[in-house]
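A selection of the complex's chains, in situ.
Letters are used for the chains, namely A and B, taken in the order the chains are written, and counting of residues starts over at 1 for each.
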Amino acid sequence: MPVELVRTGGDPLRNGFPALYAEMQRFYARQMEFLDTHDTGPWAETFTEDAVIELPSPAPPVPARAGLAHYVRAGAARRRAGGLLDHWVGMLDVRPQEDGTLRTRCSALVHAVPDGGGPPVLYVYAMEDVLVRARGTWHTAHRRVTRDDLA
Amino acid sequence: MPVELVRTGGDPLRNGFPALYAEMQRFYARQMEFLDTHDTGPWAETFTEDAVIELPSPAPPVPARAGLAHYVRAGAARRRAGGLLDHWVGMLDVRPQEDGTLRTRCSALVHAVPDGGGPPVLYVYAMEDVLVRARGTWHTAHRRVTRDDLA
């Protein structure tokens, strides 16, 4: 049976939006699970080949696949040493663009337990992605991560 | 191609529910982003003109647009002083009403870093809204914020 949508006042994204929003929520759930379980292969697959990530640091942007595979492996080493790092994505906004890309904005909670088990720390970051569609799914092509107190 | 829904056993909200749920998640993502980035104009627009908010305090309910614009500006001042305040909405339930309004219930995480940068504090609130539809979108008409230990 076809879905009858609530009328949304001429919103051009009306038709595909619920499907897209659910898909993007699942996308981030999986991408963060790959990150936190240190599953570098599937995790790299969620980015384009030439994806770049800007982190809240003075360093230049990092090539996502190479730089973040390192990050994932470092997380695995830390976890073996007793530390924990969990990423949570929420407050997701999804804005399809005229050129067929997506822009998303979300808030990312990072919950870190230091090596050896000291008191956990919680950080909140803003994460803004540009995503492109290829091979039947979305891939992060550019990511900017910011934190107000590190601006 | 029309969407074939999973059969949901005669749930009267079946037809519009996925679209409505995605729309309300995006609504709260944007409303909280406006709050945390101190964007008073767009933020006030997410409320009706005469919206009222009940906070977990002995004070009477606050007119949302006037009272909370003050709250947003106070947040901006605090952030300039080195403090941080981030709102997260999750665990969202959405219940359409016979009269065309919506009732929502969610859990709101508030992550606060004090001025000067002391250890952050995390609070969890329950937030219950009544929303009405006008000018093609939903607006919060009434909000009740509670916390068990402040009852």
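Keep this in mind: a residue touches a chain if its C-beta (ideal position, glycine included) is under 8 Å from a C-beta of that chain, and two chains touch if they have at least 3 such contacts.
Here the structure is a predicted model, which means the values were calculated and not measured.
Colleague: All chains share one sequence and 2 are in place; how many are there in total?
Modeller: Across the complete structure, the repeated chain appears 3 times.
To be clear about the criterion, only the chains that are shown with their structure count from here on.
Colleague: In whole angstrom, how far does the Cα centroid of chain A sit from the Cα centroid of chain B?
Modeller: About 23 Å separates the centre of chain A from that of chain B.
Colleague: Mind listing the chain A positions that touch chain B in their complex?
Modeller: On the chain A side, the touching residues are 1-6, 8-11, 14, 17-19, 21-22, 90-94, 105-107, 109, 121-122, 124, 148-149.
Colleague: In the complex of these two chains, what residues of chain B are touching chain A?
Modeller: 2-5, 15-16, 18-23, 25-26, 28-30, 32-33, 79, 82, 84, 86, 88-90, 111, 113, 117, 120, 122, 135-137
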